[in-house]
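Only a single protein chain was left out; the remaining protein chains are all shown in position.
Then we have chain A:
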Amino acid sequence: MSDQRIFARYKASEIRTDLQTIDVKKIKSSVTKRKHALRKIIANLTLGNYVEMVVLFPDILKFWQIEDDLEVKRICHEYVRTIGALKPRFVIDAMPSIRNDLRSNNEQLQIMALETLVGIPFFKFTDEAFNFIMTMINKRSSSPALMKSAVYSLLQLDEWDHERVMTLLGVLHGIFEDHVGLPTVQVAALKTLYTLHDKTKNLKPLHISVDTALDLLGLIPQLNEWDVSNLLECLVTVVVPQTHDDSYDMIDIVLPQLQHVNTSVALKSLEFIVYLLNYVDEISETVVDRLSNSILTLLEKPPELQFLILRNIILLLLTREKPVVKLEVSYFFVEYNDPIYIKDTKLECLYLLANSNTLPQILDELEQYSTDIDIQMSRKAVRAIGNLAVKLGAEAAETCVDVLMNLLEFGVDYVVQEIISVFRNILRRYPDRFQSDVRAIVEYIDCAQVAESKNAMIWIICNYSHLLPNYIELFEVFCSNIKSETLDVQFSILNSAIKFFVRDPSPRLENMCLRLFNFLTEDVNNPDLRSRAFLYWRLLSISKERVDILTPEVLKEIVDGELPVIELNTKLDQNVLEELELNIGTVTSVYLKPTGQIFHTAKTKHLKDSPVLNSEKGHLKIIKQDENEGPKYETTLENKGVIRQKLQRNSTMNDYDRPAEKVNELKGKRKSSTNNASKLARKPSLLMRKFSLKKKF
């Protein structure tokens, strides 16, 4: 029977016949046949064929008792879990079998049984699970895998019986504070506790002492990668350093983990260190370098992870006035093959990284992107150039505008439209500076096809009409098409027409306004637009009839007042920034929005008070190392002149069972040692042999 046929809908009766084939002569083949039948059941459950499969429950029970094959057991458990989730009471008959497996001496089977008990929302199963967990915890000698599973199962049990789980919090505390415990179980207990505290509203946030935290950090060498990342995740805001030395100690332990290949570990180490930086007054530049290098190396990953890292880089750049990372802009240049969401995020990074030093390099890149094959990308690049002009001050704006003017000549529609739109922003930021370019822009009036660029074009014509002798003709083109325009373009046509009229009350313009008023008040359905037209109309008639009430000067002030200069506001609220920084590597860091804005009920993380908490993030000093010293790794944090005994409190820190023996230093000085190496490399008889290229790479 081929596997393909397993994955298809069957009737219960069909499978049952298969299950019952017992051929005494061909025991082997009937066993495989039965197993196939069982697999079909699981396939059908996956396909959602519950109604038929429920019928087979008695058969499953029968098999459960007689078979001792692990795969059969697994299928039975899977069956009970799936059906049990839908009809908890229905599967109660399976209890004896589950209990039986729970008492077996096969660890894997025990874990399976526990998971089944935990997965079914029915108090009889839940009770059994609690009992088992309690005996597990009391009986200290149990296996780590089972203990770990038992501890984590509390997370699910919390959904069914919250009260009872709450009574076990003390027990969990006991497990991770236990000095001779099993490292992986300790982390599991901490993680469970942390999640429960996070989930339960009336529970105070978890807190553990610095000493316990140091003990736990000392376990790192004995943990697998996921446990390390969980441990570091749990410690943020849970342990609060009381002295600067506390923080430095912990930073020292975590620093090496920045080089872990697992993104989760590296990112969580980064988060933990950044968190601890709130509790120190100064930090060596090497730490900054290491943070930066760590995050940059992480960029060489599959796109989803790369995206996540880029978002977190944005976060790091936003949260501090003086970012704790130094990043080379070239890492953020868009690659030809990048998925579009990465290109997008890289652009954002480039924008944030731009300053007067990096601007030329970034502009070169952006100019390239503007002529990119991808329309979205090139529009965004143009937009970014415009925003940089607004962000970086007048001098930088000059260069940006030069680039934009070059791009105009490129002449592709969507690029020109985008340029028109950003040019308006630039003019609003520097009203007097780029007047000479206005005419060049207006020449592309026919390119303005999209609402936004039309708006921008109308605005430019209106505000710089003194530079354009033929402004009325230009503007009339828009007026004549007003019927087919979108609402916001209609608004700007109206506003601009009034402005023109107020500046120059000529009969030609008066006529134009009247035509507009007639159209807008009679043929337009939008009430806002209609009222706006009426408002202007009345305003103008009052100013004409009752000059004593509304003088031309006042009128001008009303409709054609001076616009404030715009500025880009990238500053976020302090509290929001703080929360974001404590959420490095979480979903929040992707959205870059505080948790509270998305889920109103969610608990937010805050920095906890401590005698050494920095009141302002800007207070952190970054100390440059003496350049002559060169890269000196050992002195990471010890440049205060005080040589602290590294990891003093952690003298028990053990690095696996056997320490690696010391490697003999190569003789001679460092420079000559490279020569030595090459000699070594040339002699195949020595340790290293060149491997002949037998297979292709």
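Keep this in mind: contacts are C-beta pairs under 8 Å (C-beta built on N, C-alpha and C of every residue); 3 or more make two chains touch, one makes a residue touch a chain; residues count from 1.
The criterion applied here is as follows: contacts and distances are computed from a predicted model.
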Determine which name in "Trafficking protein particle complex subunit 2-like protein", "ER membrane protein complex subunit 1", "MHD domain-containing protein" or "Ribosome biogenesis protein BOP1 homolog" the UniProt entry assigns to the undisplayed chain of the complex.
-> "MHD domain-containing protein"
Contact residue for the chain not shown (choose from A:N49, A:S97, A:T126 or A:T184) | A:T184
Touching the absent chain in the whole complex: find that residue among A:R34, A:R290, A:R383 or A:R532.
-> A:R290
Which of A:E78, A:D161, A:D245 or A:E476 touches the chain that is not shown?
-> A:E78
Residue among A:A113, A:L255, A:V390 or A:L577 that touches the chain left out of view = A:L255
